[in-house]
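Missing here: one protein chain of the complex. Every other protein chain is in place.
Chain IDs A and B follow the sequence of writing; residue 1 opens each chain.
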Amino acid sequence: MWDWEFTISILPLLLEGLKITLIATFLAFGFAVVVGLLLAIASRSSVKILSLPVKAFIEFVRSTPLLAQLFFIFYVFPKFGLVLTPLVAGVLGLGLHYSTYLSEVYRSGIDSIPRGQWEAAKALNFSKARTWISIIIPQAVPPIIPVMGNYLIGMFKDTPLLSAITLVEVLQTAKIIGAQSFRYLEPITMVGVIFLILSYVSSLGVRWLELRLNQR
Amino acid sequence: MPFLLKGVVVTIELTVMAAILAFIMAFIAGFARLSKFAIVRGITQIYVEIFRGTSLLVQLFWVYFVLPFFGIELSAMMTGVLVLGLNYGAYASEVIRSSILAIPKGQTEAGIALNMSPSLIMKRIILPQAMLIMLPPLGNYLIELIKSTALVSLITLHDLMFCGTMINNVTMRTIEVYSLVLIIYFLLAYPLTLAIRRLEKRLSAGRL
Partner (left out) sequence: MSEIVTETSNNGIQNFEPIVRYQKVSKSFGDTEVIKELDLDVAPAEKIGIIGPSGSGKTTLIRMLMTLEKPTSGTIEVDGELLWHKRVNGNLVPADEKHLRKVRSKVGMIFQQFNLFPHMTMLRNVTEAPIHVLGLSREEAEERAITMLEKVGLKDKLDQYPRQLSGGQQQRVAIARALVMNPKIMLFDEVTSALDPELVEEVLAVIKEIALEGNMTMLLVTHEMQFAREIADRIVFINGGTIIEQGPPEEIFENPKHERTQNFLRRFNKKN
């Protein structure tokens, strides 16, 4: 039933697709790490015109499916003159979706910093920006790195959704192979195996990180 | 619009059925991971790792496209319920397991001291307490599940997402259609979010 020769012959193609998957994952993660922090800071602002829309945005994005957001970005944005390639739209959608999750993670990290740190910064007359850069972020981020790692794995597992907006990543590659050869068994199973191996190994990495952080 | 509402009905049906399956699976797997038999724990562990480690969409495709090769042909709806249920069951089993472990040992010991049988202790003492702990995280998974149902549109199930795409293809009113789809999903998921937050507040205030 299982054809090993066929499996090996399609492997290079699948790895090519995997490359796109990984590129999309890391680009979107980088985007989410930066935007998530900005959202977290903005949602704490005492300026209500800034914090309220940001909070509403976070709630909305978290309460709607990533797939619907991807379609929105890929098909609606061009109506406003913003035509995006599948990769850019995918990175934007995936990154934006997860930035709202990461903003919550940042928030928990920021909330765990004692009030005295903010007060000391004020007593030394730090500007707001300097307080964030020198005092708050360096203390808030290290404890949340494992959680961010788990979200990175989560994003990796969500990248197959980008196939729906025609990005030829690993799952789409498998589907194309399947459609051409009429054999879905090997390509899709192999995609599953690839995901299983990569996410299992990375989850071990995250656990190792957690242990190291706890030791400190 | 009526077409879209038909999609909403499918999305809700799918969510409810998948949630029930997920709940059952989570309980079975959650308890199995606490089993004293290593083989039971091992098999459960494999189930959990496979469903957590591979992507949900890959699982949907596998069941929908690959299983027919083995002579098992499932409808899109069946596939959706099965895969979403098994997938979220695997995630939620961890919630069940940790909630049961979170109940202090003294509770079990008190049950033993009252000469209760192990199953009675579980049913009357441990579970009622663990249920409260597991409610908020299970609720959060339910919200994630609602959002994930959109994926079944990619295996041609006529859910909200699929109907939205169909309407878009026919009417070309892209902005309205996709905005409406987003808003409907929001209206489905957000009340649940608010309910869980209220529940969490009441729980942490010790009023339940």
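One rule holds for everything that comes next: contacts are C-beta pairs under 8 Å (C-beta built on N, C-alpha and C of every residue); 3 or more make two chains touch, one makes a residue touch a chain.
This one's a predicted model, so the numbers in the text were calculated from it and none came from an experiment.
Touch, as defined at the top, links the missing chain to these shown chains in the whole complex: A. From the set A:Lys19, A:Lys79, A:Arg130 or A:Arg207, the residue in touch with the chain omitted from the display is A:Arg130, counting the whole complex. Here one chain is not drawn; of A:Ser51, A:Gln117 or A:Thr189, the residue touching it is A:Gln117.
Interface note: of A:Thr7, A:Gln139 or A:Ser181, the residue touching the hidden chain in the full complex is A:Gln139. In the full complex, subunit A touches the hidden chain at residues 114, 116-117, 119-120, 122-128, 130, 134-135, 138-139.
Convention: only the chains that are shown with their structure count from here on.
In whole angstrom, the spacing between the mean C-alpha positions of subunit A and subunit B is 21.
Of all the residues in subunit A, the ones that touch subunit B in their complex are 1, 59-60, 62-69, 71-72, 75-76, 79, 157-161, 163-164, 171, 174-175, 178, 184-185, 188-189, 191-193, 195-196, 199-200, 203. Taken in their complex, subunit B has these residues touching subunit A: 49-50, 52-59, 61-62, 65-66, 69, 143, 146-151, 153-154, 161, 164-165, 168, 174-175, 178-179, 181-182, 185-186, 189-190, 193.
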